[in-house]
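Below you'll find the structure, written out as structure tokens, and then a few comments.
Note that one protein chain is taken out, while the other chains of the complex remain in position.
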Amino acid sequence: MGLVVLVVIWLITLISAYFFIAKTWWLPVGASAAAAGIDHHFTVTFILMGVVFVAAQLALGYLVWSYRDRGSAPGKASYSHGNTKLEVVWTLLTTVLFVGMNLASSSIWASERFRQAEASAVHVEVTGMQFQWYFRYPGPDGKFGVTKPELEDASAGGEAALGLDTKDPASKDDVVAGVMVVPVNREIEVILRAHDVIHSFFVPAMRFKQDAVPGLAIHMHFTPIATGEFEIACAELCGLGHYKMHGILKVVSQEEFDKWLAAREAEKQ
Amino acid sequence: MVGGTGGGETITMATHESAVHAADAHGAPQGFIRKWVFSLDHKVIGIQYFFLALAAVFVGMFLSLLMRIHLIWPGVVLPFFGEIKPETYLSLLTMHGTIMVFFVLTTAPQGGFGNYFLPIQIGAPDMAFPVLNMLSFWTTFLGFIVLLAAFFVTGGAPLHGWTGYAPLSALRSLPGEELGADLWITSIAIFCLGALMGALNFITTTLDMRAKGMTMMRMPLTVWSWFITAILGLLAFGVLLSAGILLLMDRNLGTSFFVPLVTLNGQLTGHKGGSPLLWQHLFWFFGHPEVYIAILPAMGLCSQLLSVFSRKPIFGYKAMVYAMLSIGFLGFMVWGHHMFMSGMSPYTAFAFSIMTMGIGVPSAIKTFNWLGTLWGGRIRFHSPMLFAIGFVSLFVTGGISGPFLAQPVLDIYLHETYFVIAHFHLIMGVASIFGIFAATYYWFPKMFGKMMNETLAKLHFWLTFVGAYAIFMPMHYSGMAGQLRRYSQGTEVAWIKALTPIQVFISIAAFITIASQFIFLFNLFWSMWKGKKASDNPWEATTLEWITATPPPHDNFGGLTPVVHNGPYEYSVPGAPKDFVMQTDPEIEPAH
Partner (left out) sequence: MASFSTTATVDDPRITLGDGAILPPVLTGGGDDRSDPGKPDYATRLRRARLGLVVALTPILMLFVSFTSAYIVRQGLPTLDPQTNLLVKDWIPVKLPTLLLVNTFVLLLSSLGMELARRQFRGQAVIASGNAAPKISSSEQNKMPWLAMTLVLGLLFLFGQWAAWKQLAASGFYVSSTPSSSFVYLLTGTHAVHLMGGILALFVASVAVLFRRALSTRSIVIDVTAWYWHFMAGLWVYILCLLEFAR
């Protein structure tokens, strides 16, 4: 029986480890400035934890097989209540490993979340509501117009869905879109809002995720470094249509972005 | 100190006196209702809890079966059930989580086995407050009925997930969040009351009713784990209760504790100024210790089993106790790691992440000690031992993904993906369930006087062990590829659609694993009826439940009181005639 346990545990370990090492399924290719750092730290954690995982499972299998009750052999199991020195050693080792790993990642976290977006960043207000994302750009004046909950008309979509007050001068040049278009290599400041329940704005390729919470306006930032279309999905359970709540992030060149925004402005007039 | 002196005279006197007293305290009840329904006997109550959890685990498992069917065959029409719609899927996952966390993982190890064996293992005739103990079970039972009732009311079971994040859970007017959601909250509140009564009994009993010689540091690790679990429950369930009360008020009295100004389809709801994050803080202040409430009893039990079946003292008894204490302590300071992406201050998030990594240390110590216990042993592969070994393996696997999720930088990507599902199912779900299985196979002979069928038990182990890995290991892969949880269908998002083959594999693995649980169910009832008669100490173990008759008499020790002279894990003591020394045997002395 000991041998069976050893074989099964070792097989499970090796098969599991194979798919990790072969990267059969892996994170999508990163397309933001932060992605490389995050992926590197993921790999570091993965290697450290992978070694621990394989070592612990192999040891478990080996010990179980090696110290099986051989029946006929005389004598007892060894009698020991433990070893304080060993306990201290592995307590220290694991503390250093775990806390050190976390500290190593602190600079990435700091640049992602402690730092405010640069002044030159492109501002996009992202609003989640069941089960749709809306993206608002402040227009040439750089100011978002006033929105009023009592003006909201979800069925009309666009500006009306956000309850944009058209009487407010700042709202005149606001552009509301169903697709998020941003220029490449510019920092994007995202202002996350939600109308009804909590949603979560997740763009895997950007390594970007943040809950949009009703009652809060959460400021976040990321910098896309590759052009293309990337999918957005809602990552926080928001009701019946949660699985349908997705959108598109289009990263384009600065010229294309300007052209697109101007076209939207023109449409509005 | 020489134990057991006093001779026959004392024995007779004690027998006589205590027998009289015991009858006074509460005598063995007569009649079916007093004996099996409204029983005050902790053993009967333990068995009642056990069967409640057994019923709950099969309901919960059935719900997961429906979910797995829906995920790979969305349009299939099931007999008697019809088609599973996306909203039904959300109800299923909500109820699956709630039933499993509360009525299985909290109920079986603590309410079931803890109730039955804690008093016996410390040499007490019963719990400190038997009436409260009975009330605690029936309260929990009522909670379960109320929860199940949510399926049958208009609007159906709630769909806000077991975490019930507000405002989704706080708005009555949302589809799927009608009366069922009120029942869900009420059920949890009732459960809290039951769990608090139970915890009160566990703590008082452990502190005040230990037999002579049963010092704290001679208590079996199982008793330690139940004791610490009870303390966690005592501190955590009051907070959950408070959150439930506030949520009920938001839903029914129009208050705004958790709901800010929100609009539904452009309509104002009348709420204003509440904080959705407040719910998350209160919920996770309970929710994280709850994880340890589920896993600690399994840790205690598996430590015990590794020692019993390796015929070796546990490696580092004190370290194990301190590790459990520090897990319990730290468990109250890490709740924020569920909220890295919630809009909480990133500085707070960083502090929480450091504390969370800290909790990995006592967990690692326990793993090292388990391996240390196996080292140099003479391992007997009875079914409880197989499940204990399986527990260690699953605990390691489930634990390894913890440090990924505990780092906010990696959680940006992994939060709410299947990677999280894999992590907590392995460590909190499957590992704890393995603890429950191990406990069942280990204590069944004592509880029912019969042995379980060993062949079926081993078959059950292999199918479940391999099955659990086949289900949950691939979830790491799909999580890394971005598979989001609580998605009833993967058809809408391209990258999730690409992961369908993994879903199919997981579902098939789940079908086989679920089917193999019926081997366990059959073995359980068949053995109760036809099993081989069990001796008083079939595993040659040392703790107090094995010195008494099988099954134990009403007052546990037949009017006698054990006196303890030894630690709980004296196996293979050099020079002793057998390879185990009972806790009541004369004291063995340390060599100099």
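To keep things simple, chains are lettered A and B as they appear, and every chain counts its residues starting from 1.
Here is the rule we go by: a contact is a pair of C-beta atoms (placed from the backbone, for glycine too) under 8 Å apart; a residue touches a chain by one contact, two chains touch by 3 or more.
Predicted model only: the values in this text are computed from it and were never measured.
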Touching the absent chain when the full complex is considered, from B:T106, B:S256, B:S310 or B:Q503: B:S256
Which residue of A:T24, A:N83, A:S107 or A:Q254 touches the chain not shown here: A:N83
Sole contact to the chain not displayed, among B:G97, B:G194 or B:P562: B:P562
Hidden partner chain, touching residue among A:S32, A:Q57 or A:T147: A:T147
Those residues of chain B which, in the complete complex, touch the missing chain: 2-4, 6, 10-11, 13-15, 17-25, 123, 125, 128-129, 196, 199-200, 203-204, 207-212, 214, 234-239, 241-243, 245-246, 249, 253-257, 260-261, 272-275, 278, 281-282, 285, 535-537, 546-548, 555, 557, 559-563, 565, 570, 573-578, 581-582, 584-592
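Criterion: only the chains that are shown with their structure count from here on.
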Rounded Å distance between chain A and chain B, as computed from the means of their C-alpha atoms: 30
List of chain A residues in touch with chain B within their complex: 1-2, 5, 8-9, 12, 16, 19-20, 24-28, 38, 41-42, 45-46, 49, 52-53, 56-57, 59-60, 63-64, 67-70, 76-84, 86-87, 90-91, 94-95, 98-99, 101-102, 105-106, 108-109, 112-114, 129-130, 149-150, 152-155, 161, 163, 195-198, 200, 202, 204, 207-211, 213-216, 218, 231, 233, 235-244, 246
Complex contact set, residues of chain B against chain A: 86-87, 90, 159-161, 165, 167-168, 171, 174-176, 259-266, 268, 273-277, 310-319, 341-343, 346-347, 349-350, 353-354, 357-358, 360-361, 364-365, 367-369, 371-372, 374-381, 386, 389, 392-393, 396-397, 400-401, 403-404, 406-410, 412-413, 415-417, 462, 465-466, 469, 473, 476-478, 480-482, 484, 486-496, 499, 502, 571-574, 579
